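Below you'll find the structure I mean.
Here the complex is missing a single protein chain, while all its other protein chains stay put.
Up next is chain A:
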Amino acid sequence: MMVMNKYLSNIATLALPILALTGGQLAYGQNLITRDEDWTAINLTVTDELVIPVYQNMQLVSLDLLTATENFCADISVDSLNSLRAAFHQSMAAWQSAQHIQFGPITYFNWNFRLQYWPDDRGTSARQLNALIASQDETVLASDVFPRQSVGVQGLPALERILFDENTLSDFQNSSYLCLLSETIARNINEISTGVSQRWVEEYRAIILDPVESGFYEGAEDLSIDFLKALQEAIAKIRDLKLLPALGESFAGARNRAAESWRSEHSLANIKSNLNSLELLFSAYTAAFYEEDVVSVASAFENLTATLVVLPDSMLLALADEEQYAQVQALHAQAEILHEALETALKNTDLYLGFNSLDGD
């Protein structure tokens, strides 16, 4: 129960003083945190410890990715391809640690979609990449033109498609355009990562400090709600988009290709990165929730993590084995339990999460 103790220790340090201030009269339906400065303190901790470092890491590893792409193109070999693929995994893992933050700078200039357009139900990225490669059009790769192209050709999934094909080595040996395109995508990923990171440091941190002054928020609680929405929506995304479509209707009907990052065989590795970030985010806000709700959510996180840790990184491998398929099913069920536990925790407070549901059509 180590995880649970960690959460309860947060309650001890943050929630109890607030309860004392309000005379212990709180009932379900009320917020446990009532003062703007208390919300701001948590939001600032989250920003400084869980947001900015994650984006700064993205900036660093995406630079490594660009360097690895250039090295591969300078010396196309099995070894340099393996190094490049390893660098890609690093960048994807860094993005997965930040993927849940769908507000703030990541939404500027469509940066979120330009980093990752997924799911791509209609294979748009494949069609557009094939057309681009067939055209050999170098003008599209110019630094002032490429960012205006379809999000389907700009980000990590596009690069994954190029780098994780069984014919990648020979394709690159036969087409110099693939190098130009890959370097352009890698540079684009690094520029976006740098932009997001800088905007958080130079602009959005000031908004966190004084949300009302920015004009974007009516109070610090609204910003906390953005973080909590990010948490809730990310769990729904794991459940509905990252696990359910891949499970199919049965073991025989499982669909590895419906999973995120199936080509690089890191579908479940992505979820591990997601959960690590999400659990830390929740732990930062435990003071906002009633103790028994914190225990429920913490327990749900713990169960998910325990199931996930014994599964491989690859969804393909996991779905190939009937016992492991059952584990992925369990993972999906546990994601549902986590989502419900968090929803209950939110409903027991007065944190207004808006009317929007994640599900599109």
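Definition applied: a contact is a pair of C-beta atoms (placed from the backbone, for glycine too) under 8 Å apart; a residue touches a chain by one contact, two chains touch by 3 or more; residues count from 1.
The definition used in the following text is that contacts and distances are computed from a predicted model.
Participant: UniProt protein name for the omitted subunit, picking from "Peptidase", "ABC transporter permease", "Protein translocase subunit SecD" or "Amino acid adenylation domain-containing protein"?
Facilitator: "Peptidase"
Participant: Considering the whole complex, which of A:Arg85, A:Arg127 or A:Arg199 touches the chain not shown?
Facilitator: Of these options, the touching residue for the absent chain is A:Arg127.
Participant: Name every residue on chain A in touch with the hidden partner chain.
Facilitator: Answer for chain A: residues 102-103, 107, 110, 113, 117, 120-124, 126-128, 130-131, 145, 148-152, 226, 229, 245, 248-249, 252-253, 255, 257-258, 262, 354-361 touch the chain left out.
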